[in-house]
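To start, I am sharing the structure in question, which I have written as C-alpha cells.
Of the protein chains in this complex, one is absent; all others appear in place.
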Amino acid sequence: MLRLEGVSKRFGGLPALDDVSFHVPRGQVTALIGPNGAGKSTLINCISGVLQPTEGQVAFAGRQITGKAAHQIARFGISRTFQNLKLFPRLSVLDNVLTGLTCEGGRSMCMAMLRLPYLRHRERRLRLRAMEALDRFDLTEKANWPAGVLAYGDKKRVELARATVGNPQLILLDEPVAGLNAEETSAVGEQLRRLRLAGYTLLLVEHDMDLVMEIADQVVVLDSGRCIATGTPDQVRRNPLVLEAYLGRMDATA
Amino acid sequence: MLNINNLTAHYGAAQALFGVDLQVKAGETVALVGANGAGKSTLLKCVMGLVKPSGGRIFFDGRETTARPPAYMVRQGVALSPEGREVFGHLSVLDNLHLGAVPLKLARGELTARLEEVFSRFAKLKERREQLAGTLSGGEQQMLAMGRALMAKPRLLLLDEPSLGLAPLITDEIFAIIHQLARAGTSILLVEQNAARALSASDNAYLLANGRIVEQGASSKLLNDPALRSAFLGAASQDNPAASRLGAAGLTNIRLEKPAMHQQNFMPAFASAEELKSHQLAGLKWTLTHAYEGSSFYREHLEKAGIKPENVASLEDLQKLPFTTAEDLRAGYPFPLRAVPFEQVVRIHASSGTTGKRKVLSYTQKDLDDWTHFFARCYQMAGVTPLDRVQIAVGYGVWTAGMGFQLGCEKMGALAVPVGPGNIDMQIQFLLDFQSTVFCSTASMALLMAEEIHRRGIADQIAVRKIIYGSERSSVSMRRKISELFGGAELFDITGLTELYGPGTGIECSDHDCIHYWADYYILEIIDPETLQPVADGEWGEMVVTTLCKEGSPLIRYRTRDITRIIEGPCSCGSILPRHSRIKGRSDDTLKFRGVNIYPSSIDTILSAVPGLGSEYQIHLTRDQAGRDHMRLVVERAEGVAEGRTPELTHEAVHQIKKQLMVTVELELVHYGNLPRSERKSQRVFDSRLEGDIV
Partner (left out) sequence: MTGRQKLLYFLYLHRTGLAVTALSLSLLVYPLVQDNPYNLGLSNLIAIHVIVVLGLNLFVGYAGQISLGHAAFFGLGAYGSAIGCVTLGLPPWPTMLFVALLVALVALLIGVPALRLSGHYLAMATLGCNIVVHTVMLQWDEVTGGPSGFSGIPPLALGGFAFDDEVSFHYLVWSFALVSLLLCLNLVRSGVGRGLAALAGDETAAEALGVDTRRAKVKVFVLSAVMASLAGSLFAHCYGFVSPDSFGIFTSADMVIMVVIGGMGSVWGSLFGAGFMTLLPEWMDVFEAYKDFVHGGILVLVLMFLPQGLITGLLEQVKIKIALRRRKDAAA
C-alpha cells in the first residue's frame, strides 16, 4: 500500500530521518513508535507532502508520490490528523467534518458559484455523510457548535471524523490519544479498531504503548531517525534493541 | 508560600473554577490531578495572572497577587511552563531561554550564569543552542519550556502537563528533572493528567473535577486509596503505580495463535481454465447419460427437445438442452428427478417451500460425500481452522441447512455447536460460555443476534470472528451493522439451494463482495429470464445450474430464479475458482410498479447508500380507488440518528430512488428498532394491490 525506500531528511545538515524503509500493508494498522526526537512526526510530514524528503522514495498504491504537493497526495486518498489539532475553530463541527470532503465537493469555482441542481444534490449527500461520521464519533448533538468551544477530547474526535469521512485509502494518525484520559483513550482505541475492521489502512504514531500493542498489526520502531526494528507487536516487544532504546528504563521507573 | 482562597474563574459565560482552595508550602511539590477540562490549566493561569479570576484571592508569600499581570508574577518569583510547551518556534533555543528572563531585566553576567545553570541541567539544550526551537523534538521542547521558566530562577514553578505527548522514556527524564528541582528547594505546582505519575512525584495532591477540588491530601495516601485508584488511576496496579501507561506492555490481551494443526485441503486440483473445462465436459456428458438412462422424467424431457446424450460434444452444446424448473420438481412429487434405484438413495431432503408441494431431492452416499467435501471447502475459504468453534444456528431436520453446516464443519475438523435456529438466550449463553469463534445463521438471525449482543453490551465478551450467513439477501448496511455490533466480525455470504445439494455451493472469499462457486461440481450459466438467452459476462441475469456428478437427483439446466452476474477476471484473493456476485434477488420476486420492473434489492442497495438510514425496511404496495399504484417505503433510521434529520434523509432517499429507478415513492422514516425482526427470512414486501379483477 505505502512503501518507503531509503527516506532521509536533513534539517540544515542535522539528520532527522536516516535511510528509513518499510512497508505499510493494506487493511492493517501499522504503528510507528520511538522516543521523542526519533523523527516520527517528520516522517509523517514527509509522507503527507508537508515536507519533502532529502533522499529516498515514497510510493503509494504503486505510484510514486515523492515530491508531490500535500494537496495532491491528499487527493490520492491519504488523509491525516495532526499532533496539535488543526481544526477550524470558527467553523461549526459539521462544517469542519465537511472540509474533509473538500475533494469530493467539486473543484470548479464557476460551477460552485452557479450551484446547479447536481451540485445541490451532491451537497445534501455530503452533509448526510458528514452527519454519519459525526454519529460514528458520537458528536451529532454538537454538530452546530463552533468547533472552538469543544472540549479537547471532542476536538480529537472531530479530527478523526474529518480524517475518515472521505473514505481515504490510508489514514495517517499523529498521536490520536495524546492528552486524553484513560477513558477517552480506550474510546479512541475502540474507534481505531473499528476503522481497521472496516478495512481502512492506518499508520499510527503513538506513545501509548497499551494502545499500540493492542491494535497494531505491525510496529515500526524509529530511533534517532533510523528504523531499528519492524515486526509484530510481540516481536518488537521482545527485540532487545527496542527495549534498550524505548522501553529501556521501564524497570527503573517501576 | 502560595495560598489560594475560594478561587472562581469564568471563560465567557462558562464557569471553569468553582471556589477552589489550594496551598503550596515552601519547598513542597504539589500535584494537581484531574481529567481534561477539569480546570487544572485555568487554575495555573489564574495564579500566573494570564486569566483574571472572577472571584476569590491568591496570596504569594503572604502578599495578595490576585489578578496581577504575569510580568509582576515573574518578578515575584513565579514561573510557568505552559501546556503544550508553547516555545517560540522561529527563535533559537538561546533566544527562547533569554525570553524567560525578560521581565527581570538582568545584568549580562547574571544572565550568562543562569544560562549555564539551565544548560547544566538540560545538556541536550546546550548541544542545540543555536537550533530553531521549532525543529526540536517534543521532549526537547518540553525541556526548553522548563528551562525558559527556570531562567527566572522561580521560587514557585508551575508545570502544566510536562509529560503531554512524550514517550515514556522521555517522561522519565522529565520527571527525574522535576525531582532534582524539588530537591534543590524549588516549590512546584505540577498539573498532570497521568495521575499515577504525578502522585508518585509529589508530596501533596489535589484532585480536581469539574472545577472543584474533590479530594486532597498526602500523595502517598491518595495513591493507595483503593476507591481513588479505581476512579482516577485507571489500570495502575497495586505494586507498580507508575505503570498505568506502560505496565501492560507485557500483558496485553492479544490473542495467542495456537500452532497450526494438520489441515486438509479441500480446494480443487485443477490448475488452469482448460483443465476445468475438460473436467466440466466429462461431467456434463456423464450427467446426461446418467439422467437419460436413470430418470424417466429426463428421458422424456430430452427426447421432447430432440436431444440424445451423445449429441453433446462440447460445452457450447449445453445451450441446446432444455431447462428444468421448480414446477418440474413439484410435478414429480414425491421423488422427482430421481435417477438411481431406491437402494442407492440414502437420504432425502426437502425445501422449506412455503407454497404448494415441497421440492424433494434424493441423495446417494456419494452425493453426501461430495456435499460434505465442498462444504468443508467453504469453511476453508472463509479461513475457518480446526481450532475454531462453529456455532450453527440454522434449521436442522428435513431441510438441508443444518446438516450441511454440521457435516462440513466436522469434516474440516472444527468444533461444531449445533444449536439450531432461534432461542436467542441460549445462543448468547453459548457464545459467552463456549466462546464460539464462528457463527452460522441467516442474515436476519445474525442481525437479531447482533442487536441483542449490542443491547446486552457483551460485544467484548464474545469471541466471534467470522459470521457465515446465507439463504437470503442482505444489504450492505445490514452487513456493516451486523459486523459492527458483533464487535467487528468478518461476514461471509454462503450460497446454495436445496435442489443443488444444499447450502455451500459457493462462498465469499476473504477479499469479500464476490462469491466463488465450485465449478468442478456444477456449471453455472446466466440467462435473461425473459428471452432465456445467455447474457454477456458481467450482465445481471438468472442463474442456471447443471450438475456434473450428482447421482440421486441430477440437475440439467435448472433455473434457480436467483439473480446474479458473473464477475470476470482473477480474484485478488488468489483463488482460481470462478466468481459471481452476491445474489441480488429472485427473478420471481420483481415488483411491477407503474410499468417498471423493480428488484427489491435495488431499493435495498439505494437505501444502503444513504448515510444515516438503518438496514431494515419494508415495501408496501397499494392501489387507490382511481387505480393508481402507490409504493410506500417504511425505513428505519440508523441507530442514534435523531428524528430532526428525517426531512433531509427523506429528501435524499426519495431523490435517489427517483433518479435511479425512475419511480416516485412515499417514504416514512421510523425510529430505530421499530420494524419487526425475525429469525427466519424477513418479509419485506407487502403487496396489497388486488390481483385480478373483482367482479
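A and B label the chains in the order they appear, each numbered from 1.
To be clear about the criterion, a contact is a pair of C-beta atoms (placed from the backbone, for glycine too) under 8 Å apart; a residue touches a chain by one contact, two chains touch by 3 or more.
This one's a predicted model, so the numbers in the text were calculated from it and none came from an experiment.
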item: Sole contact to the chain not displayed, among B:Ser92, B:Thr385, B:Thr622 or B:Thr646; value: B:Thr646
item: Interface residues of chain A (partner: the chain not displayed); value: 48-50, 69-72, 74-75, 79-80, 82, 86-91, 95, 98-109, 111-115, 119, 123, 126, 141-142, 145-146, 148-151, 162
item: Residues of chain B in contact with the chain not shown; value: 11-15, 210, 646-648, 650-651
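Following the convention adopted for this analysis, only the chains that are shown with their structure count from here on.
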item: Chain A and chain B, separation of their C-alpha mean positions in angstrom; value: 19
item: Chain A-facing residues of chain B, complex; value: 35-37, 84, 131, 135-140, 161, 164-170, 172, 193, 234-235, 240, 242-250, 252-254, 480, 483-484, 488, 490, 610-612, 638, 640-642, 645, 648-649, 651-652, 655
item: Chain B contact footprint on chain A (complex, rising order); value: 11, 14, 16, 33-38, 83-84, 121, 124-125, 127-129, 131-132, 135, 138, 140-141, 151-153, 175, 178-184, 193-194, 197-198, 207-210, 213-214, 233-234, 237, 245-250, 252-254
